[in-house]
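I have a structure I would like to understand better, so I am pasting it below and will then ask my questions one at a time.
One protein chain omitted, others in place.
Letters A, B and C mark the chains as written, and numbering starts fresh at 1 in each.
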Amino acid sequence: MTARARELGLMPGTLPTGPVNAITDVPGIRVGHATLHDSADIRTGVTAIVHDVLIGEGPAGRRTLPAGLSVFNGFGKMVGTTQLTELGVIETPVLLTSTLSVFRVADAVLTYLHARPAYAGAGTLNPVVAETNDGYLSDIWARPITDQHVAAAIDAAAAGPVAEGCVGAGTGTSALGYKAGIGSSSRVCSLSTGPVVLGVLVQANFGGLLTVLGVPCPPPPADTSKAPGEADHGSCVIVLATDARLDSRNLTRLAARSFGGMARTGSDFSGRSGDYALAISTAGLTRDGPAGVGLATATEEGDPVPDKDLDLLFLAAIEATEEAILNSLFMAVTTTGVGGHTRQAVPLDEVVALVSGRSARRSES
Amino acid sequence: MTARARELGLMPGTLPTGPVNAITDVPGIRVGHATLHDSADIRTGVTAIVHDVLIGEGPAGRRTLPAGLSVFNGFGKMVGTTQLTELGVIETPVLLTSTLSVFRVADAVLTYLHARPAYAGAGTLNPVVAETNDGYLSDIWARPITDQHVAAAIDAAAAGPVAEGCVGAGTGTSALGYKAGIGSSSRVCSLSTGPVVLGVLVQANFGGLLTVLGVPCPPPPADTSKAPGEADHGSCVIVLATDARLDSRNLTRLAARSFGGMARTGSDFSGRSGDYALAISTAGLTRDGPAGVGLATATEEGDPVPDKDLDLLFLAAIEATEEAILNSLFMAVTTTGVGGHTRQAVPLDEVVALVSGRSARRSES
Amino acid sequence: MTARARELGLMPGTLPTGPVNAITDVPGIRVGHATLHDSADIRTGVTAIVHDVLIGEGPAGRRTLPAGLSVFNGFGKMVGTTQLTELGVIETPVLLTSTLSVFRVADAVLTYLHARPAYAGAGTLNPVVAETNDGYLSDIWARPITDQHVAAAIDAAAAGPVAEGCVGAGTGTSALGYKAGIGSSSRVCSLSTGPVVLGVLVQANFGGLLTVLGVPCPPPPADTSKAPGEADHGSCVIVLATDARLDSRNLTRLAARSFGGMARTGSDFSGRSGDYALAISTAGLTRDGPAGVGLATATEEGDPVPDKDLDLLFLAAIEATEEAILNSLFMAVTTTGVGGHTRQAVPLDEVVALVSGRSARRSES
Partner (left out) sequence: MTARARELGLMPGTLPTGPVNAITDVPGIRVGHATLHDSADIRTGVTAIVHDVLIGEGPAGRRTLPAGLSVFNGFGKMVGTTQLTELGVIETPVLLTSTLSVFRVADAVLTYLHARPAYAGAGTLNPVVAETNDGYLSDIWARPITDQHVAAAIDAAAAGPVAEGCVGAGTGTSALGYKAGIGSSSRVCSLSTGPVVLGVLVQANFGGLLTVLGVPCPPPPADTSKAPGEADHGSCVIVLATDARLDSRNLTRLAARSFGGMARTGSDFSGRSGDYALAISTAGLTRDGPAGVGLATATEEGDPVPDKDLDLLFLAAIEATEEAILNSLFMAVTTTGVGGHTRQAVPLDEVVALVSGRSARRSES
């Protein structure tokens, strides 16, 4: 059995979700996966977060989008970080994958984009690819992701509901002792200037004690296929998107708040967990730079979000991240992979009973 | 009624505390306060975290200690940050106070130290003073802290139990809708090299929804003395100390983990909340630099904590910060200050009932 | 004899200067000094860089300006850094002074502004005060700067030519072995959108070998009043202003380029030289935030500088910084201060002969 947190009655926070409660509630954001689980040693894949302007498709052509990156723990192989931080923009889709496949995926993004008409004459590009280490269930040294998988994930990117759990870059990941994977959620914020959407997608793969709406849940029985002392640490990649008009400075601040949501799920923020949050605004379309350079030269018209409204977005980032992580766990299924290692899915019945017990008692009080 | 969280049966996390469950469990760390609440408009003070070598007292003389700073949100007036980050050491006691008094306190630290024999010929010094905005209950523009208050706080610094709640720099602060103040806690970590202590002291003054061991607690009734729309945002200063041998890089990483504890108490990490965490190691005594310069030149003998043991310290930082914040709230009393503004203390009975309801139900399940 | 570099025929770079070749060429920027040299032990002062909106004067009222800070070496006591970096704005005049007076000056800025009508009800303010260590010629522990000196410097701030050399915060500073002080310069950049001005003001106090237009100049004879091994290190504060419309991200990048100019004058970037560059745009007037908060909420209309035009501003930052540092040296006079220490002025005749020798030979070749 799998279910999204909200289907189980578990609703972190107070803000309303968007229509499909996923990052795709942000207009223009699409998500696609390519999943690899054919051989016994491979439980991995790639997930693409796509916007038309980042692949040179649609009337706006090839553009960059304002972006900000917050690194809580830089123990990871994410590529594209220094340029994104320096220029405050992203110019390619965001790809998530297995740790040591990150370079093949980045190279595949170049191949994919270079083949598109809008990229004729492009001088250089800065692929942004993040990863977590799914090595407990998949042979990371095999680096099985090919150009075709990356193209498939980008081409499959669609609006609407997002496949979660053991899919794409979440095929082999684990979090808080259980099988996890991809999760997503969204929040609608009623700003003084009108409603905006904040969507989150996570690749959850970190340690700690599963905590659901504040209730610590018992860890799974130890995996006897695991060697004693074997490392059990991971990472978390959090991608945030919003149609609110934010510049890179405030997107960076927004991204940082997502770690508050991660904390609420019980993360122990271990030293070997590379935790990265990347935030993108779809409202700040930038005009393309000089031919072949790909630099933004100016943002288009429009008022940015006033500072007093940021706090609502910050809260949305915390809430949507917490729920996206829960979804990444609750939508995952027990999985066996390389070396016979097995990760149990979260026992949803037990968790629901545990949490609703708390809720029941609270409504009595 | 006031009580520490643990006296109420509320025990965040799993690691054991030190003897007095405070930052003073770290050998050599002393805490002192000076409290100002004589006039109706003034509810403020100053808190000093002291170590002998930072005031040139004791056989080791004047030294620096390894230190690291993690800034989650830099909206604040903390002084001493760039040098502490650049050199990775602290060379004065840490002072906490009211936002606009920070400069008078920093200057008072210079006056205090310059009068001591060990500082004859000192070329320059880098005071480290942090603050939160207690302006809801105190007239921050009065800047009432004097040289005498600072000297009194430093001179009063003692080992053993730490006064918490409405004392020193916590006299006028609020958190999560309620009156808060100073709080402290500690954890003992059994490392492979032996036990070490991690202590935390907070000046809590931030927004969000009070969450106790995962249970969201109802906010207090609105303060009718408050003008509609009046800002209700704050900050949090977190000081960590440990006798584990860590360098500034790992102290910075340790400091960052404390925000995980802050998240667990319900912080909304609002844009106007300047959140700073400063970590100090008492184990890395450094030799003094050239006369009058105050630069560390080398750490003394001893093995640093192995990376694999860091995670336990990281967990301790999360747990002790959560408990220190709860203590800062539970030890505070309802306070009326400038403009007749009033902050209610947390209703401990209600909170305990709420949380124990959850616990009771969980033990049934 | 003192003279500005350009009066001596020494013209770094290729871009044209503004009318008075100073930071005051940026419309709205004014500079004022208060100089203290009455007693034998005091050779110090304070320098204010002022804009009407930063003191709540003029039709625009109280506003913030976009700002960016680049720290090359954080060994210094500059205050206001974390908030300026977090919010990307400055909300007070910039003050420069002697290292240990920085806190008294910051406090004086609060006193000064709080007394002005535009600051009635202001909730908090973030003074920005930088410093260098003039301790070789002045008793830094005396901290002689008072509220009156700070008010005098701000009130004296005027457009037009800037007093340079041994004045204000430059009264006691030294650079590259010689007496230095305050220096300023400017460049006009013809952008695709029209001309903009970039102005620089430096408080020069750093070590290295004086290098004029690439020609290394012999160091001064050793100061026999100096104890053997006595530290001879300092810092450099560089303030840049421009009427080009840049956000905090690009102002930070602009600020960083000024260190290139500093390098060209022969800085050895020693470990004890706290080198800070702060850039402000007068074109990005921001609307004030909620009452009493002082936060920017949005920038006003107008196109930012296109990225392709940034390079000209970056070059201007290098050139104007180099020239401002030369002016800070060439306009300073031999000074004797605390302990009978003496700093020689640069021997201008010798330097001109040395450099023009090079120039003459180059024109022959």
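By definition in this document, a contact is a pair of C-beta atoms (placed from the backbone, for glycine too) under 8 Å apart; a residue touches a chain by one contact, two chains touch by 3 or more.
Quantities reported herein were computed from a predicted structural model and do not represent experimental measurements.
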Given the contact definition stated above, which residue among A:28, A:45, A:66 or A:127 touches the chain not shown here?
-> A:127
Omitted-chain contact residue, chosen from A:9, A:27, A:58 or A:74 | A:74
Of the candidates A:42, A:67 or A:140, the residue in contact with the absent chain is A:140
Identify the residues of subunit A touching the omitted chain, counting contacts across the whole complex.
-> 71, 73-83, 85-87, 99-100, 103-104, 106-107, 110, 114, 123-127, 133, 135, 140-141, 143, 229, 231, 272, 274, 276, 290, 292-293, 295
For the chain that got dropped from the picture, name the residues of subunit B it touches.
-> 86, 88, 247-249, 253, 289-290, 295-299, 303-304, 306-308
Can you list, in ascending order, the subunit C residues touching the missing chain?
-> 72-73, 211, 213-216, 233, 253, 256-257, 259-261, 263-264, 267-272, 307, 310-311, 314-315, 318, 353-354, 357-358, 360-362, 364-365
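Definition applied: only the chains that are shown with their structure count from here on.
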For which chain is the distance between its Cα centroid and the global protein Cα centroid smallest?
-> B
Where the centres are mean C-alpha positions, what is the separation of subunit B from subunit C, in Å?
-> 35
Inter-centroid spacing, subunit B versus subunit A (mean Cα positions, whole Å) | 33
Using the touch rule from the top of the page, what residues of subunit A touch 2 or more other chains?
-> 253, 307
